[in-house]
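Worksheet: the structure to be examined is printed underneath.
Yeah, one chain of the complex is gone here, protein chain that is, but the others are all in their spots.
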Amino acid sequence: MSTASQESPAPRIAPPLAVLLLLALMLASLLVGVADLSWAALSDQDWLILLVSRLPRTLALVLCGTSLAVSGLIMQMLVRNRFVEPGTTGTLEAATLGLLLMALFAPGLGVFTKMLVAALCALGGSLLFMALLRAIPLRSMVMVPLVGIMFGGVIGSMTLFIAYRFNLMQSLANWSNGDFSAVLRGRYELLWLTAALTAIAYAAANRFTLIGLGRNLAMNLGLGYRSVMLLGLVIVSLISAVTVVTAGVIPFLGLIVPNVVSLMMGDNLRRSLPWVAWLGAVLVLVCDLLGRLLRYPYEIPIGTVMGVLGSALFIYLLLKRTRPAYV
Amino acid sequence: MIQVTSVTKHYGDTPVLRSVSLTLPNEGVTALIGPNGAGKSTLLGIMSRLQKPDSGQVLIDNLDVHSTDNALLARKLAILRQDNPISLRLTVFELVAFGRYPYSQGRLTDEDTNQINQALGYLNLHSLQHRFLDELSGGQRQRACIAMVLCQNTDYLLLDEPLNNLDMKHAVDIMKLLRRAADELGKHIVLVLHDINFASCYADTIVAMDQGSIAHQGTPDELMTPAIMRDLYGIEMSIQRIQNKPVGFYHL
Partner (left out) sequence: MSELNTSGMDAAASPFWPRVTPGQRLVLAVLFVAIAMLGFMTLNVRAGWAFTLPFRAEKVAAMALVGFAIALSTVLFQTLTHNRILTPGIMGFDALYMLLQSILLLTLGRLFYSQLNPHIKWLCEVMLMTGALCGLYYWLFLRQKRDLHVLILVGIIFGTLFRSVNSLITRMMDPADFDVLQDVMFASFNRIDSPLLGIAAFLVAVISAWVWRQRFQLDVLLLGDAPAINLGLNQKRLTLQLLVAIAVLVSVSTALVGPVTFFGLLVANLAYAIAGSHQHRFILPMATLLAVATLIGGQAVLEHLLHFGTSLSIVVEFVGGLFFLWLVIQQGRR
């Protein structure tokens, strides 16, 4: 049983290699596109395409992938459950509802204000979900995402109903299926906010690990339990709102990335969070490239590609991480 | 010194603690015993600020545990509850290192590393230190948790049934270790025990609880009498002296 293993169990992936892979993928993302760029001698026109369309898209992908994966990780710590992400706790649905309400009642307001309202709604949705969890005795690990998915579904059908009644189905479709084809300079900059939020999350990584240990242990170690909980929820809500408003929902990303990293190197966030961020970016870049190349010159939205990949991986994880019931 | 003053607690309509007042000495090992539902764990939870009392007050070194800054308290007292379902994939070392969080907020100093290694050594966990918790047995995980609270290096150590999940050898080892920590490091250890013989052999003071009140308090010799045990547990117990310790026999 006790083999003396002095080495850390985490595989040592060389960080430079990881950065290199990310840069290569970003370059590939820049190179692929409908408009032909003559890379040997970039004309003014080419530069314009690069700066207005290609570069913003690649940056948006990296920012979204990173922050969504990290928000999933934080959510998993806060709820103390492996199978949650903002998409299975009602957070994303509440953010979408908030955006829809803003489009309905205050269409003239700036995108930043709309995003803030959406973030508030997302926070409200998450808090409601937490309250729901406290109200019910949870026996099994899968009850939590199950309740969350249904809770999100109820909010979602409310949103759908409103959108349907007030002819806002088009906007709703934009928010609910992740798509980066419309990302241009001037329409994605809000996403830089997620970079700041990810940095804050990293700074508080130890606190989130402690939250993941549970209330008793966290309190024992002197953690301000409620304030860290609130900080986590605020970060997750803001990231959700920003990504929904700029790119739309990318399903399951926040769920599978932290799970894969956890299986490889554990849950000490100080160590694993950078890898979660990295893998999130890599996965989103790969999926977006796939979506652009599968049916070139047409584009398949990243939400659809991730929907296939993510749900298949989620089923695999579910069956791997739960034991067969021998009844 | 731990002073509990008229602490009352209800779960719904059921009273769990009925105005409990208790003063515990400054050092040594104190065992809380009593039948199921006597309120031992709740009292420990309130003493350690994890639970709030309906009324009453707990002072540790004259600090009110329910109003003092949480981070300050974490350097004064450590609490380990009986079930700590940790679902995170942390290594033993990482978990124990979190015991230093109150001091270093995660950025380990040399002093922290020393303390961690000492705690790992105390609990004989060095060979397991890089294993993930979810790869360990229940007893090994329990030892890792104890190492974590030990690593907190607090004057007061509150443990709720620390012998749960442990086989006889490890149970004895833990009790010996706690005794040593009290004697050599001058710590005050309060623990809930189910096995009265462990309480009798290792504790300086025994506090017996029954139906939400303190029934008796005293040294093992004072408490280990057939009359008190009958009163407390409703069973006939013959008390023998073995190696100069009172030991209760009630299995036949």
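Order of writing sets the chain letters: A and B. Residues in each chain are counted from 1.
Heads up, the rule we're going with is that a contact is a pair of C-beta atoms (placed from the backbone, for glycine too) under 8 Å apart; a residue touches a chain by one contact, two chains touch by 3 or more.
Remember, predicted model here, so these are calculated numbers, not experimental data.
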item: Visible chains in contact with the missing one; value: A
item: Full-complex contact with the absent chain, from A:64, A:147, A:168 or A:253; value: A:147
item: Sole contact to the chain not displayed, among A:47, A:112 or A:164; value: A:164
item: Full-complex contact with the absent chain, from A:55, A:127 or A:318; value: A:318
item: Interface with the undisplayed chain - residues on chain A; value: 83, 136-140, 142-143, 145-147, 149-151, 153-154, 157-158, 160-161, 164-165, 251, 294-295, 298-300, 304-305, 307-308, 311-312, 314-315, 318-319, 322, 324-327
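In this section, only the chains that are shown with their structure count from here on.
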item: Centre distance in Å when chain A and chain B are each reduced to the mean of their C-alpha atoms; value: 41
item: Interface residues, chain A side, partner chain B - complex; value: 1-9, 80-82, 205-206, 209-210, 212-217, 219-224, 262-263, 266-268, 270
item: Contact set on chain B toward chain A in their complex; value: 48-50, 70-75, 78-81, 84-91, 94-95, 98-99, 101-102, 105-106, 127-128, 130-132, 137, 148-149, 152
